[in-house]
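All protein chains but one are shown at their positions in the complex.
After this line comes chain A, so read on.
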């Protein structure tokens, strides 16, 4: 599973459920969009802002017209709902992603550790 190269994005992922979506890389998933359209395809990337990239997509627009899209990028803002496949063990997926982030964080060894942010700003 791919872990972001960005310190900020890792921190965001670690502290939100985006980390669950990132654990779905490679899985065929249905995403409901804000405008009532839906996209079913293989997740190829989810970033910390919940921008999602899918491949081999069956797209149903808000009028019900179905078409196929080779690749689709939908902004996080426009994702209303992600249908987690039934066979996905949600807890195990989150734990696996957290481990992947920690491996990246400690890869550099002592004194070469990644820098992270100590806490979130409260608005």
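Quick note on the criterion: contacts are C-beta pairs under 8 Å (C-beta built on N, C-alpha and C of every residue); 3 or more make two chains touch, one makes a residue touch a chain; residues count from 1.
By definition in this document, contacts and distances are computed from a predicted model.
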item: Chain excluded from display, named as in UniProt, from "Serine/threonine-protein phosphatase 2A 55 kDa regulatory subunit B", "Transcription initiation factor TFIID subunit 5", "F-actin-capping protein subunit beta" or "Methylosome subunit pICln"; value: "Methylosome subunit pICln"
item: Contact partner of the left-out chain, one of A:3, A:28 or A:69; value: A:69
item: Touching residues on chain A - with respect to the absent chain; value: 7-8, 11-12, 15-16, 33-35, 47-49, 51, 53, 57, 59, 62, 65, 67-78, 105-106, 110-123
